[in-house]
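Below: one structure, written as structure tokens.
One chain of protein is taken out of this complex; the other chains stay put.
Showing chain A:
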Amino acid sequence: MDYAANLAMTLPEVVLGLGAVALMLVSAWGGPGSTRVVSWAAVAVLFGAAIALTGPAGSGGVAFDGLYRADAFSTFAKILIYIATAVAVLMAPGFFQRTSGDDLRPEYPVLLLLSAAGMGMMVSAADLLTLYVGLELQSLSAYVLASFMRRDARSAEAGLKYFVLGALASGILLYGISLVYGFSGTTQFDGIADVYGAGRSMGLLFGLVFIFAGIAFKMSAVPFHMWTPDVYEGAPTPVTAFFASAPKVAAIGLGIRVAIEAMGPALDQWRQIVIFAALASILLGAVAAIGQSNIKRLLAYSSINNVGFALIGLAAGTPEGVAGVLTYLAIYVAMTLGSFLVVLQMRDADGQPVESIVSLSGMSRTRPALAAAMAMFMFSLAGIPPLFGFYAKFAVFDAAVKAGLFPLAAVGIAASTIGAYYYLRVVKTMYFDEPAPAFVKGDEGPLQGGLIAVAAVIVSPLGYLTIPLLGAWSIAAARALF
């Protein structure tokens, strides 16, 4: 295959990389004043990358001698990633404008673009090298973004914690990669699958465990979740919204690719790990969130909880299960971004962001529309039927039951009712408590309100209208792996 054809398949990453470099130059000469231009240009670049997916990059096959795979699965994940990244770019100016301390600098959208390129590599990885380099590109950008507010001690702490623990996780992952390479003699997923299929040695098993541990850290599944609440609380809110959406999709997408493509024959081995991580995440995410008083910490535990549900679909190990995970992720991204957009609206009279759950008290009387939107996101995250979040949970549990994992599905459903408690508590605070001082309205124009409205429409019962499309698309994406 010639070079141009290879590049055509990796076009989304090429567009993102070149776009990021060009915007970096614009911001270097334009200074902080160019933030607005660079932000919108970054959204345009993300849109361009999504357009590039319609070409050979959407269904082309293997590029660069088996390093990179462009298929329906990667297309599905990349579209989610690009949407979430674009929303993270768009929600930032309003937040930084009114927060005293650091201004938004044009490097913010540039780093998000580079991170998106890394995430694209992760979900398209067909080789352990692509996996690792993509993961590092995403993680390094994320470390910087977490401490983007330099004058804020909590933000710096979040960045440092994330960096140190992330480096440790990368080390664990690399150790696993080296073991798998040593015992299989190849870094390519199809070659590794052959070796796992031919019978497995202790070394291969150790490699599998370490690789899953490293990926579990990146998707913040229990027991590798410790960093999540602290980092989510300390990082600037738009960055937290980003962490909870796009990198989560990328990490789970990567996990699915490794599990199915590279280690598919070792299903029985990794299924135990995935089942444990799923149940532990659901239970811990539900129980630990109950005592939280900070809305960002609450949403951090909520994201841990949701990763658990998504992993139930992976534990099934069937195309239906993977399709369920993809459906889950699509709906989860809408719910999470919506919740964080509402959190961004929480500002006291001085325009400073507030994060306590108590300050939401009586929001139904002061900001009825916002309260209604938040209530919808909370009900949807809890998986209460008329809303679209229910369908997400239904899809993964359905796949688990069809794969014969009845106990897993039963425990998962039971634990989801524990999780419902704290989501409903937020709704109760907004609707039944005495009003706290009202949040001031921002002056960033109709953009944020519009984004909240879009997210609310997606999670509303109207979302069920997309099921034929979403279902067909996700099953096509999942079948690309098997």
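Here, a residue touches a chain if its C-beta (ideal position, glycine included) is under 8 Å from a C-beta of that chain, and two chains touch if they have at least 3 such contacts; residues count from 1.
One rule holds for everything that comes next: contacts and distances are computed from a predicted model.
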item: From "NADH-quinone oxidoreductase subunit J", "TRAP transporter large permease protein", "Spermidine/putrescine import ATP-binding protein PotA" or "Pyridoxal 5'-phosphate synthase subunit PdxS", the hidden chain's UniProt protein name; value: "NADH-quinone oxidoreductase subunit J"
item: Given A:Phe64, A:Phe276, A:Phe394 or A:Tyr431, the one touching the chain that is not displayed; value: A:Phe64
item: Identified contact with the non-displayed chain, of A:Gly48, A:Gly191, A:Pro265 or A:Gly449; value: A:Gly191
item: Absent-chain contact - pick from A:Gly17, A:Pro247 or A:Gly463; value: A:Gly17
item: Contact residue for the chain not shown (choose from A:Gly94, A:Gly134, A:Gly234 or A:Gly463); value: A:Gly134
item: Residues of chain A (touch criterion as defined above) contacting the omitted chain; value: 6, 10, 13, 17, 20-21, 24, 63-68, 105, 107, 110-111, 114, 117-118, 121, 129-130, 133-134, 136-137, 140-141, 143-144, 147-148, 150, 159, 182-188, 191, 194-195, 201-204, 206
